[in-house]
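Some chains have been omitted; the remaining ones sit where they do in the full complex.
Letters are used for the chains, namely A, B and C, taken in the order the chains are written, and counting of residues starts over at 1 for each.
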């Protein structure tokens, strides 16, 4: 249900946009996020839930720094 | 700075007081099981699963309603695939379909608009279940239906808010020491929603992403908070989750939906824990009364309620793997891809 | 006439419309000395010995997809089933069930594709049948096949602790390709639908002792490995990191919450060989058509209390069960 994955916005067309997930292109409603072409967004059930602030590799390598911040 | 290997050895060797953590989200349960995370933890760290699978917390009466629409010649039910095999009091949507009922699987609520346009002679009932992650998609659909003047789709809702359920759990299940907060729901609601709970119940909440590393780090963080007597809300999914969440999404939820009391399977009715379509859009809603439910005959002996509230693990249910399997589920927890029993069954057999 | 472009009930009558369909399509493309006789059964010369015999029906939608179509699938699927038993496929039968409204040009494309695939694979289509049912333009194809076994047949019961498991390529492509069509996700994922005769021939020619072989179809690798572990009474230990999955397929799976280990393939085998033969067998497969991405993915051990285990990327351990519940419909 709450499966959601990050992809790259490659086209914008009003409320709708095309998002690329490693070569898989999906029509997505982007009206709830502020994005431009090239942004990464988290997509769930056909709409962009959030802008992704950093890619997965970066996210994981920063995870330990984030941990240190909160501990 | 601590690294993954250090965290892994810490968690495996941990010999402090027994700790019980709840991962609220079904997708977290799935990562935990798929990555074999339990095999990486000391037996003093116990993970239990929470009410974070929308299918699992849905009442059987709701399924009955959907089944009736499927079997009626006048309606076609649109549903996420996960909901199809959840047993109602009489049958599941999948059985209704096998009996000739009309049920179509959708992957996004927004597909409903397209279907409605292409089949103006049909009436569609959208089985709308989900938490705050999914509810904006229904709101966007309603936006679309109104804009395009589409009138042959109605929503049959069983929409839930995760906050009130966690409140109930903190109140009633005091032996849970900390929560792995659901990453995706929190991206909408914002991490701040847990602060009030953390303080009220003195329990730590850590928001985590969905990679195995995220989970390990979150567990480590919770263990450390508990060890140090802290009960803070930590956000360890910074790439997605912010403190205030997605305000536009919360706004559109508020435009079309209002909080209402809601029935949770295994828990009961919780005030202000659900969302229904607002009165001014009632043309798009199908009314169903909120009622306490008996365990249905169809799911006699099912302990889903206890699984959902972290009281037991699936294999403690005597039906697990015997009367109840994904092919022939007794309770919704065995059906859904995010249902704890189903996840356990496919990984541990 | 519009009549000639869609299948109607008359094409299933057994009378003149059926005859015309047979002559214009099946006879035209499937011609060979046996089929051309048009008798009630094909008469075949068979050397004495063992034969392999199998059947499968194909109900996939869409019927045309990136990398193949239902006809190619129906030929490759049955040939691969013969192949993995150690047989050399020789003859095929084909049964068409056509829904009223089926486009006859589409049918012709499918038949052409079957004829081409059979020819490339060196097999003859020697028996056929066509029925028409009410419906909305669909097509279902059953094939059965006969192969000659010229050496010791492969049997899953031959698998022993210590054996290595090779998969011949990346997983999930066929399934992802079919679902992409259905869910309107644009990508370049192509079905892996292929006949693997050359690959198996190369292994046999190199004197690799193949313990057992299976094509990895419906139910995915997880289901196949469980079946083999059960029938050989061993445990198979899979290394998660070693399993080949194309990045595009991986992302596709992530979008839908699917697991490539449970997804159907139509041109992939798993092959069990002794540890000693493993590297050689792997390099033969890698050098064969459709085998570039092959990998050693598991090893066989004495039976523990479970059939298949996985060592995960982060070093966890878990059980790998067979596919549970509802797969997604009509993938093959």
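The working rule: a contact is a pair of C-beta atoms (placed from the backbone, for glycine too) under 8 Å apart; a residue touches a chain by one contact, two chains touch by 3 or more.
Note that the structure is predicted; figures quoted are calculated from it, not measured.
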Query - Number of copies per protein chain type, counted over the whole file - result: A x2, B x2, C x2
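Everything that follows uses one rule, which is that only the chains that are shown with their structure count from here on.
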Report summary line: Counting C-beta pairs in contact for B-C and for A-C, the higher total belongs to B-C
Report summary line: chain A to chain B, mean C-alpha position gap in Å, rounds to 21
Query raised in the report: Hey, what residues on chain C touch two or more of the other chains?
Result: 256-257
Query raised in the report: Touching two or more other chains, which residues of chain B qualify?
Result: 4, 107, 213, 337
Query raised in the report: Considering the complex alone, what residue numbers of chain A touch chain C?
Result: 3, 5, 7, 21-27, 43
Report task. Enumerate the contact residues on chain C facing chain B in the complex. Result -> 183, 256-257, 259, 306, 310-321, 324-326
Report task. Please name which positions on chain B make contact with chain C in the complex. Result -> 4, 8, 33-40, 81, 84-85, 94, 107, 212-213, 216, 325-327, 335, 337, 342, 345-349
